[in-house]
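Report on the structure given below.
One protein chain is absent from this view; the other protein chains keep their places.
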Amino acid sequence: MNYTNLGKDTPILDGLEKVTGRARFVPDLKVEGMLYGKVLRSPYPHARLLKIDTSKAERVSGVKGIITGNNVSQHRFGTMVPDWVILPRDKVRFHGDEIAAVAANSEEAAAEAASLIKVEYEELPAVYDPELAMAEDAPQLYEDKENNIAVTFNVHTGNVDDALAKADLVFEETYETNQVYQAHMEPMGALVVPGDYERLIMWLSTQVPSMSRLRYAEALEMCSEDLRIIKPHVGGGFGAKFEYKSHILAAVLTRKTGLPVRMVNCREEDFRAGNPRVPMKIWVKLGLKKDGTLLAKDTKIIAGNGARTVYAPAITSTACYRIDSLYKFQNVRSTGYTVYTNTIPTSCFRGFGNAQMHFAMESALDTICHQNNLDPIEIRKLNGVTPGFTSIHGWEINSCALKECLEKATQESDWYEKKKEADQKGPVKKGIGVAICNHVSGNRPFYKPFDGSSSLVRLTPEGKAIVFTGEADIGQGMNTTFALIAAEAVGLNVKDVRTAAVDTDISPFGLGSFATRGTTIGGRAVYEAAINLKKQLIEHVARVYEKQAEEIKINNGKIYFAGNEEPLPVAEAMQQISYTLGGTSLVGHGVFVPNTVLPDENKYGNVSPAYPFACHIAEVEVDTETGKIRLLNYWAVHDVGRVLNKQTLEGQIEGGVMMGAGWVLGEDMVLKDGALVNPNFHDYCLPTAMDIPRGKIYSYFMESDDPNGPFGAKGIGEPSLNPVPAAIANAVFDAVGVRITDLPITPEKILAGLDI
Amino acid sequence: MTNSSKKRGLLTISFKLNQEDYTMEINSDERLLDLIRNRLGLIGTKESCGGGECGACTIIMNGLAVNSCIIPAARADGAEIITIEGLSKGMEDELHPLQKSFLEKGAVQCGYCTPGMLLSAKAFLDQNSGREVSREDIKEAISGNICRCTGYQKIVEAIYSYALERKGNN
Partner (left out) sequence: MTWENYYMPSSIEEALSLLDKHQGEARLIAGGTDLMVQHKSEPIEAKALIDIGGIPDLKKIHEENGRVYVGAAATHSQVVSSPLLKEKGRVLVDAAKAVGALQIRNVGTIAGNVVTAQPAADTAIALVALDACVHIQSGSEKLEKPVLDTFLGPGKSSINPSKELITAFSYPTPTSLERTGFIRFARRDSLALPLVNLGFWLILKEDQKTVKEIRIAVGPMSTVPFRARETEASMKDVQISEEELEKAGLVIAEEVTPRDSFRGSADFKKYLIGVALKRAIKVVLDGKGVDWDD
């Protein structure tokens, strides 16, 4: 296919305002009379609230409103489990838990007032480790949650015990993945402004505008129509920016004071009370035939929910079973416990549990290959799913270029040559490692009522198209992708297309940016809207210019008729058409609700319209005297269905690889007695430019042309990270023979492994 | 402007910002970042960590890249400052070639670190105008600017390609 707009390097369409510093994020928004919100957070991991005295705080000049558990409604609500209250009256459950919120006319007055709220606590015994929290005598966080278990997930398909009994090889290992922080550069925040008709206008740094609206309506006991959510530029999300307590607190303060309230986390707060990655302990047992054919997988996972439920249970279930559709398993069993602890509530982070499980599974396969002299590339080809395959959980694999990804990565990295390299002299050793991954592009069970999207594409009398979608660009370039899809589908040039910022008063409903669903589901809705618009445009052109609709073609902003007739610019035609329509624009409407299935009680059901795949190969160097690991080169080959924008795809991969590398090589949220020891960027070590591979991150794309994605495209956001921890861990093992099963892989662990 | 109970002094300072002269009354313990963002309304300078550890608030002060979140505004007295708004003025000005390079090479994703990153790059290249710079030099020069989206590779390439182009023009 020849595309006018697709498959190229298209710089993001909102890049200009970003390089000039004119792009506005929530912390940059200010309205007259605006107050500054500040949250008072618990200094104890678990404590009963005996008394909250705000009298001194109220006397601070400039304070306009203070809310505590004593003057807000105590109804329960929540994302998955109703364990949220606006502010608690009874007790606090983690170091950082919200106790009160203040609105004042300066940041300083708000901070001072918050510090003057006097709280009497009765400290309670606390528990931080999910496994310990399940013990009979562990401190209970919620009275109705026995053994602190928020949710249990179970699946058993086939007969795992039988299969393991018959297996030639049985491998068993325990892996641990730690708690890490998304570290979006723009901290979480909201600006809430009282609107007309007693509505609230909420400017949110969010990846889920429409879902936030539903949840906040529940929290505020309002009709969701009375909340207008606007999403300005968002400085990264990576899973953190879902429904968030401070947004609700800002809204409550606005209602109380009748004034606009802006509440933005400082970095320390964002660390202490953000929604970091769900830490997991993963037991894996695999049974294989001698040739490496996978026969059975048995898994048990204990996952840390933190002190209240955000999305950890869904993440745990994903860890339990999503990878079962990467390989052709016949027998799988998995149990996952999402367990309350007195720690920061955990939630989504790029990879959504699948990343945690990939570390375990792909490390396990590497060890199995090493111990049994099997080829780590071949074992993945042997077991990997193929086009047309229906997985053990009923996932219908349409497009799949997994095998091609493996082949390309092997070839580009010179895998077999590098594997042959003889013993290396000196203290620094090189190694190479492989891991593959699957993911979804949309996840049917995430939002129970449906997983779909809708869009409007408006063509103005000037011939410019505006895409309206509820799906959120959070810095990844989604709006550019939507514009490209609309441009190509209508036959415009992308320079004449833009995507409007999400505003729930105007934009259609969109679940949001998660589950790598933006391009496939959101993009497909945009595609449908654009096709619908094109049909209307052709009909109107035919009517106004007295032509046959069938002979009209539109390409690159021009309308072509049969024969040698001079093409007509869309802008010119639209002007004429608009005169006949009272000056209006044409609006195309598109809906995409994929034919996916909410899994049944046996977890059977095709959850996503498309499944992306990837193969990553990492080359590292390990200093055996210091334990220091350096990335040398990295090859990432992705089955993206179709390349819509090469530049932003590469950007997602390079960002995902470094995010994964940061995780595996050192990022770690360290708790001491429930309090975070390193809530800052010098002790929480994110990768800097000096940590990128000495050589390069090479990205390659396989175009498997998915039948459901727009122009065949599938998602990229999360698969770019999923295989990274294991690929690097496997490379480290190849270099020095040390197998680290608990993240992060620190120099200290390497040296311990080397027995130094 | 505050209603808090802290007693502070008012100071008058003069400085040059984006080639314009300013004389302003400031609080004795005000941060330079707050002066730029809150009082002058130049929101291109971002706050991310508030502790001099991420570079989002980078400005160029007397030719050097510095973190404006840890510098007292009082120290700006007599200084010459460039913020992102000074790199290409207004909406009609031509972009600085580094801005253009960032844009074209895909070095921008969410854009929150971008202004600081651009200013670090500019200060570095200005200081090394007479010499060839390597990718490794560039990595070091921007290693005080954290970017969580891009994985840095395209940022390094954007700066490197401009450095090459500039060398070619010399």
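Read from first to last, the chains carry the letters A and B; within each, the first residue is number 1.
Keep in mind that, in the parts below, a residue touches a chain if its C-beta (ideal position, glycine included) is under 8 Å from a C-beta of that chain, and two chains touch if they have at least 3 such contacts.
Quick caveat: nothing in here was measured; it's all calculated off a predicted structure.
K.L.:
What chains on display are touched by the one that is not shown?
P.N.:
Hidden chain, whole complex, touched shown chains: A, B.
K.L.:
One chain isn't shown here. Among B:L35, B:A107, B:A141 or B:A163, which residue touches it?
P.N.:
Per the contact definition at the top, the residue touching the missing chain is B:A141.
K.L.:
Take the complete complex as the reference. Which residues in chain B touch the chain that isn't displayed?
P.N.:
6-9, 11, 28-29, 31, 50-53, 55, 58, 64-67, 69-72, 74-75, 77-78, 120, 124, 140-141, 143-146
K.L.:
Extract the touching residues of chain A with respect to the undisplayed chain.
P.N.:
The missing chain touches chain A at positions 623, 625-626, 628, 666, 670, 672, 677-678, 681-683, 685, 687-691, 747-748, 751, 756.
Following the convention adopted for this analysis, only the chains that are shown with their structure count from here on.
K.L.:
Need the CA-centroid distance for the pair chain A / chain B, whole Å please.
P.N.:
Chain centroid spacing, chain A to chain B, equals 30 Å.
K.L.:
Considering only the defined contacts, which chain B positions touch chain A in the complex?
P.N.:
Residues 1-6, 37, 42-51, 53-54, 56, 83-85, 87-88, 91, 95, 99-100, 102-104, 106, 108-115, 118, 138-140, 142-156 of chain B touch chain A in their complex.
K.L.:
Please give the residue numbers of chain A that touch chain B in the complex, ascending.
P.N.:
Touching chain B from chain A are residues 9, 11-12, 14-25, 27-28, 60-62, 104-106, 108-109, 112, 182-187, 233-236, 238, 266-267, 474-477, 647-648, 650-651, 653-659, 680-682, 686-690, 692, 696-697.
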